[in-house]
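Once you've had a glance at the structure underneath, I'll fire off some questions.
A single protein chain has been omitted from the complex, and every remaining protein chain is retained in its original position.
Up next, chain A:
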């Protein structure tokens, strides 16, 4: 091999090595940070893992929001009109959080079947229903309103 080719080979090897390391790290990191979505039915039936970061979503049950007197602790229930799951959260709820509103929460399921949320998301439009929630409701055949026309229009 002449020196020029040799040099090129080194460069190519360097790039291949770099790409391999990058791809390996990327896939590893991706694997560590995937948050799967579970509907209240799936959670109630024990399909969701405990002590792993997951996402859960549904409609906030009317009259279920209970605030603590002296702190920002809050409990509420979410439902897909089939099963209901209790959610515990400490902190400020988003502007669009309301009873009867679709939300997605991020957090872990504890041993008692209560969802310990670290983040609650309600998106920026009052007609908006999180896509996961809409799909879960449709699957359960429980889409509210005239065939869901009011949402996501």
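Assume a contact is a pair of C-beta atoms (placed from the backbone, for glycine too) under 8 Å apart; a residue touches a chain by one contact, two chains touch by 3 or more; residues count from 1.
Heads up, the rule we're going with is that contacts and distances are computed from a predicted model.
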| item | value |
| --- | --- |
| Protein name as given in UniProt for the chain not displayed, "Carbohydrate ABC transporter permease", "Succinate dehydrogenase flavoprotein subunit", "Cytochrome c-type biogenesis protein CcmF" or "Cysteine desulfurase" | "Cytochrome c-type biogenesis protein CcmF" |
| Missing-partner contacts on chain A, residue numbers | 4, 7, 10-11, 15, 18-19, 22, 25-26, 29-30, 32-37, 53, 55, 67, 70-72, 90-93, 95-97, 123-126, 128, 130-132, 135, 152-153 |
